[in-house]
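Let me give you the structure first, and then I'll get to my questions.
Only a single protein chain was left out; the remaining protein chains are all shown in position.
Let's turn to chain A:
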């Protein structure tokens, strides 16, 4: 008996050890390396890097810009997302499923694609505006090349993020709390303002913090909209420094990326402080309140919601599509000029572009596959382990995703600039460093659904196998994997979609021969070849949409909330 006891513990120890190695390599090591670069550049403790960074005026200008667009984008996202969440969750509007699918779509599309689509919509060369005869004269400045443009697009991009969190909060609101207020004589709007929204404070705050971190760390939108206007935020400043100075400017880039991390953390801490000020704990559980009957308002509200979708999704996508069909900048689109040449060029003729498609597909598949395989044992420890350090483990895996992508990219650069000790392997300037960063950054996207999958599985199923004599690894393989696999797979598909058109990390880590789709699209746009960039973007949107629909097939086997676009 004693032998059996020892063996089963041995397997759990082995599992814990493997998970620990994964977490150290993917999360703790890069963060430590980054911090070391700041406090001890060159190996000895010094304030030199910090002082140099603080003395530089462009640091302060970019920090100011980051705060402006970060806070502005967050406010817009919170207003939009909360409004939509209230309408969709608490009222009797029709057609929720398609609406939610469309509204969440911008979140699934890469930010730089959103940026490009909107630019094509409003610019002087906009085929749509030209078709309508509304285009500004060629050479006029695109109105989106401005802080207001960046804020607008950040709000559109991350409104769905707020929507998802607030909706989850609203679904936990017990109906009695609403009904008690209505029985007390309050009409629906009063209940909304005095009961529902105050009780949603924690959800709204958490959503705001997440939106803030995303806005501050966003690279694609300020890169497309800010760089042409010379309106630099911290991520674009880092990009410019590295593009101009190469590895020599890594120290400065490290300082700037830590600064972004600090701003993001400050946002999260502010949210924690605000949420603690009052007691919002809802102790009881119950059904959600009956949807409020909008009556005569229902049709206008529904119309308004679809106009929103039309404005933030369909119009930009149409703009993108039309641009991808135009042979060159400023040429009007008509039956004679429309062409698929741009698609043929990016898919078949341009070597870097076709290589990038291969690279991105390979990277995304590898990142998704690794994350699914890793998420199952890690999720097992987080969901079911009785060990104490589980919270720390969870935190360590969340960190690379919670921090802006720029931070992780710089940390990876620092870590692998020199060959890996003992082995002499050099992954800097290869596709492998991008893969490393993807693994570190996206693991949590597979882990979260897996953990919620574990919470839905009755632990007795595993215990029954244990009683039947199966040891941990056997149980993981034969019992646990089949049960949580759908949730983990859905996470893998999310990773695949996100990684496929990723730009923030790869913009800093790419090298010739190791381009990603995002990078190629970005360089086309920077070189003025919007038509090629639009063609790539249109392909990416189509792939994303098809993947979303394919993932929907998994939905019956998934815990609710895993697929964000499902109502």
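As a convention for this text, a residue touches a chain if its C-beta (ideal position, glycine included) is under 8 Å from a C-beta of that chain, and two chains touch if they have at least 3 such contacts; residues count from 1.
One rule holds for everything that comes next: contacts and distances are computed from a predicted model.
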* Given the options "Thiosulfate oxidation carrier complex protein SoxZ", "Aromatic ring-hydroxylating dioxygenase subunit alpha", "Gas vesicle protein" or "ABC transporter ATP-binding protein", which would UniProt use as the protein name of the unshown chain? -> "ABC transporter ATP-binding protein"
* Structure fact -> Of the candidates A:201, A:240 or A:552, the residue in contact with the absent chain is A:201
* Structure fact -> By the document's definition of touch, the residue of A:190, A:478 or A:511 touching the omitted chain is A:190
* Of A:180, A:243, A:358 or A:460, which one is in contact with the hidden chain? -> A:180
* Where does chain A touch the missing chain, residue by residue? -> 174, 176-177, 179-187, 190, 194-195, 198-199, 201, 278-284, 286, 290
